[in-house]
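In this view, the complex is presented without one of its protein chains, the others remaining in place.
Should a chain be cited, it is by its letter among A, B, C and D, assigned in written order, with residues numbered from 1 in that chain.
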Amino acid sequence: MTTAATDLRLDSRQAATGRRQRRIGGVLLAVENVSLRFGGVQALSGVSFDVRQGEIRAIIGPNGAGKSSMLNVINGFYQPQEGSFVWKGERLARMRPHLAATLGIARTFQNIALFKGMTTLDNIMTGRILKMRASFLEQALWWGRARREELAHRAFVERIIDFLEIQHIRHTPVGKLPYGLQKRVELARALAMEPELLLLDEPMAGMNLEEKEDMCRFILDVNEEFGTTVVLIEHDMGVVMDISDRVVVLDYGKLLADGTPDEVRNDPRVIEAYLGLVHD
Amino acid sequence: METLEHILLQPFRSIAETPMFFLEVLIGGLMSGVMYALVALGFVLIFKASGVFNFAQGAMVLFAALFFVGFLELGWPVWLAVAGSVVVMVALAFAIERVVLRPLVNQPPIILFMATIGITFFLDGFGQTIWGSDVRRLDVGIPTTPLIVGDLYINQFDLFAAVICGLLVTVLALFFQFTPTGRALRAVADDHQAAMSVGIPLNVIWTIVWSVAGLVGLVAGVMWGSKLGVQFNLSLIALKALPVLILGGFTSVPGAIVGGLLVGAGEKVAEVFWGPLVGGAVEDWFAYVLALLFLLVRPQGLFGERIIERV
Amino acid sequence: MIYRETGQFKASYAADQAIFRLVEDRIGMGAILFLAFVVMPLVGSQYWLETIMLPFLIYSLAAIGLNLLTGYAGQLSLGTGGFMACGAFSAYKLATAFPDLHVLLVLVLAGSITAAVGILFGLPSLRIKGFYLAVATLAAQFFLLWLFNRVPWFTNYSSSGVISAPPLAIFGDIWVTGFEATPVAKYLFTLSLVSILALAAKNMTRLKIGRAWMAIRDMDIAAEIIGIRPMTTKLSAFAISSFYCGIAGALWAFVYTGAVEALAFEINVSFRVLFMIIIGGLGTICGSFMGAAFIVLLPIFLNNTLLALGLAEAVALASHLEAMIMGALIIFFLIVEPHGLARLWQILKEKLRRWPFPY
Amino acid sequence: MSTAVLERPPTGRPVGEREPLLAVHNIEVVYDHVVLVLKGVSLEVAEGSIVALLGANGAGKTTTLKAISNLLRTERGEVTRGSIVFRGEDVHALDPPALVRRGVVQVMEGRHVFEHLTVEENLLTGAYTRKDGREAIRRDLEMVYDYFPRLRERRRSLAGYTSGGEQQMCAIGRALMARPKVMLLDEPSMGLAPQLVEEIFEIVGRLNRQEGVTILLAEQNTNVALRYAHYGYILENGRVVLDGTAEALRNNEDVKEFYLGLAGSGRKSFRDIKSYKRRKRWL
Partner (left out) sequence: QEKVQFIPSLVYRTGPYGPNGEPFANGVADYYNLVNERDGGINGVRIMFEECDTQYNNDKGVECYERLKNKGPTGAAIFSPLSTGITYALIERALADKIPIFSMGYGRTDAAYGRVFPHVFTVPASYWSQATSIIQYIGAQEGGMDKLKGKKIALVYHDSAYGKEPITTLQKLKDMFGYELSLFAVAHPGLEQKATWLEIGRRLRPNWVVMWGWGVMNSTAIKEAAAVGYPMERFIGNWWSGSENDVKPAGDAAIGYKSANFHGAGADWPVHRDIFTYLYDKGKGAGQRDRVGEVLYNRGIANAVIVTEAIRTAQAMYGARPLTGWEVRDGFEKLDLTAERLKELGLEGFMQPIKVTCEDHEGGGPVYIQQWDGKKWQRISDWIPPMRDVVWPMMVESATAYAKEKGIALRDCPQG
């Protein structure tokens, strides 16, 4: 590495941080006092935190801590026994999946949840469904709005495909793709919804370093270029500490810590419960 | 308004007026239900143990019964005929495992379901090629005269069937819950590939289950055969077993029994007391609609395994 | 390298979105249509047109209907027969109550009525899934047949419960139902209708609604989370599928047999159509045709071969053998290619594309 | 197992004329009759060693492991060329359960627990092939619970309802219950908390040392993998592009750059990576 390049990177880092601080806005979503039980299992107990517009928010915690459950609560798949949400200042008692989608909350899943029988392109196009208006008849006849819409959305989706560099698998059924690519297609599908809030559940699990680096780049680009707010669950501390603005730590359903990466990293309770001795 | 009252109140009034008769219908229904359960049991076994929805169970009932009567007609003594039929059913299980299931490992359930429909065709054709399509009388000495208790008519034959069915269910339920093989069977139903990866030999497991299902089929075949005569129609009783199956839950052995009782009693009472108001023959769909309503409350049937939905 | 896409560049998304993306495919399709619309009516005997092509086409239509529901939207249904009966009986009621109604209108209305019924019986699918749903759809099958059999109003109080199609003309005196209809007229009428509906189905499946169906099929939870409403999606699948099945049933009663009783649509019909889509290939429109061809033609072919082999004396044996062979073939095809004939065809094309290289 | 193995630091390569426990000779794998995935992969696993199989997504790690455990056939894949030899026996024709009985057990990628069985029942199915009696199985169950205390807590819940990490533990525990000679581990660290990753590798290492289990490991987490493995192969696009002792690989410049992120001036921040790096390197 040349020094020039290093300098450049440093510069860009400063620039990025500067921009970042300017762009992080008010609270986009606040989760208040959420409790979730499954029979005897207390998955979440009284968790509150907020997500600000434009930030990258990480959720970490040991396995089974309730991280995925938290995301499921946020997009309305699980109904918590207690708790409420504030979305852009508006209080919502209940969240439903469809409501979440219309509000602009998109997500990826821990165990890839792609539509296995469909091609990559079709999978990503499903992300646009909420934005399509054509009626049955128009679709059956491939006529009018159906045709116009399809082509317009296709153009949009192609941009995402370009962005994530998955052109070559456009027409491949996703079931046959290797794991890493599937994750990327899932991200593409979420992006196709043009979300305001993007929930990512372990987007980098099962990737090697290089691929993680790429994924990080994608996430940062999405965040910086489109201003999308990101909530991210990840077990790779390197990634979490490097790219997130604030970190929530959950432990057995309870909020253990909440703060900047540095605060969290040095919190003894977090070290004990989660980080352990991190080899770097 | 009047028709509404007619449909809603009239039957109850008539039940109240003839309580003994109602009891008779109820008992008769429960007994029929047991007979359905006998067939449903075969389905449950295979579903529980391999996740295969075995449409061929009805055909297996017919097939087993055909061989059993066939052997009897050859002049074999009963024990030999039983032994012979058992051998045939086990051989059938082997063949099905080897020819159909093994090549279809890890395929989606609907494919396996289709394959069992293929088996149905094959068995129907094969059994009748060998034994012809005549109606055959089967008499294994179960009394058919009604048992008269006080003013109640109870069918002795049905009573007998109920006992047999109860025994089978108990044995099978214990087997599934408490033996390693039972556990392995359930594991296979969940995930073929993972089961293989821990060393559960799918072939053996499947041969076992299909043999057991074949034997349950034999029992059902003998019972139904003595009731209806052994003939092609035996394979159609499978359709009567399906609502029992969903009501009880695909995966529950006791569910088959409870489902059977509910369906049997429900449809008989409905047919007798409500049937005449709408023209009769409601039995045909009543069980299905009943099952459907139950499912709306419990989508996995009464005793079925919880459907796991997670992301 | 006979069949390949190299060198065929798509200059626009529209071209890339076309149904047949390769010139070879378009030529093939053209040839098939030419054969079907021009050659067949010219050379086909009455036996071919009436007893092979008509049921084949009508079954194809029903298969497309079921495929939309089961293959695309993932809702396994065994109620096809019931829905077909619904189409047949509503068409009958419409055609007899309004004798001046045009035959196309009769069919479309019958289809729409069936669609409404389909929605009703689709409601449980919101909660019930998989084989549970399949068995639950049998409720539709049995209940509908019972209804048409039991309520004399549906058969205009015919003493036997049999309905027979009034003569209807497509234009002028070109009859398509009734005994004055010629086989060619019936055939071409059915063929055109089926072609149009198949095209419409293909369009739907590759656009928004089709994607929504497939999303629900592949992973309903994820679909819900990206904003697809399970209710509208599933019910629309039931509605459109029933629409197709309804029209198929009406054609069956009106154009093919001319007179039916409710029992003509018994459970075996449902199974048959299910066979078709599975043998043909779940989730493909052309597979529906292939499957229908297979299931309609195979028994006839088998029967004729067995007879030709001198088994004519033993009709029963021939029938039993037919059942056995049929069963064996179903299993055989499933083993060779669980994804159906359509996939087999695709693999063949794939091989052709790479030919002469093995991979 | 013999302590001899313990004392001599094992390598993937056999020392001298010693037969490797498991050897894969130049296999080719085709999916669906048309998709060629492995294009001649060879590797050897010496008894008592931990061998890591590294490589990017889609390189063919999982396929290699499945070829060995013969689970390929259920996915319409087949080995069209080459051979797989375990203890001198060609195992190509054996079915997976036969392999398990010989001691080759796979932990599949993506966990694959039996959702409708409880955690404990899951573990017990692992002992299906064992004939050494209830007592021994009980003991091993306790051992697994000692390794993974979290499983003990959740022993009565349906495995389908446990969290990702718990399922991973369950899958590994289940494989352990079969008392394997060779364990094929497919991405054991995926989705696990860092502490747990360490723990699991610790356990893997311990199994290897104490119980003498030979381990073939497909892993993305190169860092950890190379710390615990004795030998490694790097797969790219269906071919082995590099192999060597863990030591050698750790010091290889390319590996450092692309897998360990240690190029030049030590580890750099994820935030600072400005260029996309995906490319084919050795091909």
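Here is the rule we go by: a residue touches a chain if its C-beta (ideal position, glycine included) is under 8 Å from a C-beta of that chain, and two chains touch if they have at least 3 such contacts.
What you see is a predicted model; the values in this text were computed from it and never measured.
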Chains in view touching the one left out: B, C
Listed residues C:Ala264, C:Cys286, C:Met326 or C:Leu341, member touching the removed chain: C:Ala264
From B:Ser133, B:Thr181 or B:Asn203, residue that would touch the chain that is not displayed: B:Ser133
Per the touch definition above, residue among B:Pro11, B:Gly70, B:Gly255 or B:Gly275 touching the missing chain: B:Gly275
Sites on subunit C contacted by the missing partner chain, in the whole complex: 46-47, 50-51, 55, 96, 146, 149-150, 159-162, 164, 166-167, 178-179, 256-261, 263-264, 266, 268, 300, 303-304, 312, 315-316, 318-320, 323
Contact set of subunit B toward the excluded chain (per top definition): 18, 21, 24-25, 28-29, 31-32, 128, 133-137, 139, 144, 146, 153, 155, 157, 227-229, 231-233, 236-237, 240, 267-269, 271-272, 275-276, 279-281, 283-284
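Rule of thumb we're sticking to: only the chains that are shown with their structure count from here on.
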Chain centre separation (subunit A, subunit C; CA means) in Å: 42
Residues within subunit D bordering two or more other chains: 35, 161
Of all residues in subunit A, the ones touching two or more other chains: 68, 77, 109-111, 113
In the complex, subunit C residues that touch subunit B: 76, 124, 127-132, 134-136, 138-139, 142-143, 145-146, 149-151, 221-222, 225, 267, 271, 274-275, 278-279, 282, 316-317, 319-331, 334-335, 338
Contact set on subunit D toward subunit A in their complex: 31, 35, 54-59, 109-110, 150, 157, 161-166, 168, 187, 190-198, 220-224, 227, 258-261, 263-265, 267-274, 276-278
Complex contact set, residues of subunit D against subunit B: 69, 71, 73-75, 95-101, 105-108, 112-117, 121-122, 124-129, 158, 160-161, 174-175, 177-178
